[in-house]
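First the structure, in the form of structure tokens, and then the observations on it.
Shown here: the complex without one of its protein chains, the others still in place.
In this document, chain identifiers A and B correspond to the written order of the chains, with residue numbering beginning at 1 in each.
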Amino acid sequence: MLMAAIKIAAVVLLTGVTIAAFLTAPPLGGMQAGGDASRLFYFHVPMAQVSFVSFMVAAVFSVLYLRTRRPDHDMMATVAAELGLLFSIVALITGSLWAKQAWGAYWNWDPRQLFLFALVLFYGAFFALRQATPNLDTRRRVSAVYLVFGGAISPFLFFVLPRLYRSLHEDANQVVTSTQSTMSPLVGTIFGFSSVGFLLLYIWLFKLGVAAERIEQDAGHRTV
Amino acid sequence: MTLSSFSHGSNNINFRLEAREVSKAFGRRIICRDIRVTVSSGESLAVVGPNGSGKSTFVKMLAGLIRPDSGTIQYRAGDQTFKPEEWHQHLSMVSPELALYEELTGYENLEFAGEVLGLGRGRSDLDELLDEIGLHGRGADFVAAYSSGMKQRLKFALAFLKEPQVLLLDEPTVTLDDDGVARVWSALAKRRLALVIATNDSNEAARAQRRIVMGVSSNA
Partner (left out) sequence: MRKAWAVLRKDVRAEYRTRYAVNALFLFALVTLTALSFATGGAALTPLLAAVFYWVILFFSVFASLAQTFVKESETKTEILLKLNAPDDAVFFGKWTFNLLLVILLNIVLTPLFIVMLNIQLSEWGVWISTLLLGGIGLVSTTTLLGALIAAANVRGALFSVLAFPVLLPLLVTAIRVSELCLGGSAEISRVDAYLVLGSYAAVSTTAAWLLFPFVWRD
């Protein structure tokens, strides 16, 4: 009954976080800029984290597929990619909304924004590749390779580039990456719960996605 | 014992191609199901069937170019087994789908194959091969200038270059004139190979000791 526990925990955590996000004061530190919009911090960052996690999950299943050639593995990689796309789009949107309030423009050529956008482009390319390849076995093999290659490159986008630049996220860097010492305990707690909550939500959605794919395959509607 | 230590003409070692429970389908189209076939050195097998029955696909699976959905295809030398991809030093294929480098000469195509296989074949060896299949003196011409029959002969030269243990043929004599056909069969007779021929031509098929038929509706 692990899944049931996960679902309940996710609901509880995320509900709690949402309530807390709006009842407590806006997060402090460099993110005081933006006032109320900075409450998005509790949602935007965990979602960006999840989109990266999803990428890694998809890459792992792709590697598995290349070794085992089991269609299931390819299917799971695709579900992970779909979720990754979803989360990165939402993260991109929430990030832009926040940026608009805090720094005046939706798009700031900031490395983290760039990373999320690149992620969206990557997933888009992934699905375009699948769409364009008629032969089933080739499609699976080829999209798996692309995903793994992207996975190998992704650290550059996520870790290296932001380090290289002074950016809007500079303050965020200090706050988030160098331990939560500059965040007040309350903010830190809420953020922590949110991260976990979104992760659990992701697991739940992943299982749902896989189950849905299985149903479609059984019904013969799709050979994904 | 590495592959290269199996020299050609070592008749005391038995080479064998084994296909077991090989199945392949493209989507809903079933090519073959649970094929079981064994071909040893000196034996020959014809793969026959109507157009589109999957003969070429089957041959390509034997060559390691296409992966079967299930089952195994392996090459056995003595007591060692190899996958088709590991076996390319001793496996040759002649097929309409195998194209030559048109921008290169006949010699250059052969030399390239030789280098990439790690064989040390000199010009005189190449000339011998060309003479055998009837391309005497044409080695220095660009393949683009060859007729289709000449190209087919060069493909055979390429195939024999590595002195293979197993030879896979797909429609081997379709583009050849009588002289070409005669040369091919005598070249095959001189060598002790495991031979698989996929063909529509009943004359070609008749040359083989055994045959399997593709496209029979035992596919469920």
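Convention: a residue touches a chain if its C-beta (ideal position, glycine included) is under 8 Å from a C-beta of that chain, and two chains touch if they have at least 3 such contacts.
None of these values were measured; they are calculated from a predicted model.
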| item | value |
| --- | --- |
| Hidden-chain contact residue, picked from the options A:Val160, A:Leu186 or A:Ala212 | A:Val160 |
| Touching the absent chain when the full complex is considered, from B:Ala63, B:Leu135 or B:Leu176 | B:Ala63 |
| Residue in contact with the excluded chain [from B:Cys32, B:Ile73 or B:Leu91] | B:Leu91 |
| Residue of B:Val37, B:Leu104 or B:Ala205 touching the missing chain in the full complex | B:Leu104 |
| In chain B, positions touching the absent partner | 63-67, 85, 88, 91-93, 95, 97-104, 108, 112-113, 115-118, 158, 162 |
| Positions on chain A where the hidden chain makes contact | 66, 114, 118-119, 121-122, 124-125, 128-129, 132-135, 137-139, 141-142, 144-146, 148-150, 152-153, 156-157, 160-161, 163-166 |
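The working rule: only the chains that are shown with their structure count from here on.
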| item | value |
| --- | --- |
| Inter-centroid spacing, chain B versus chain A (mean Cα positions, whole Å) | 51 |
| Residues of chain B that touch chain A when the two form their complex | 26-27, 67 |
| Chain B-touching residues of chain A, taken from the complex the two chains share | 69, 135-137, 223 |
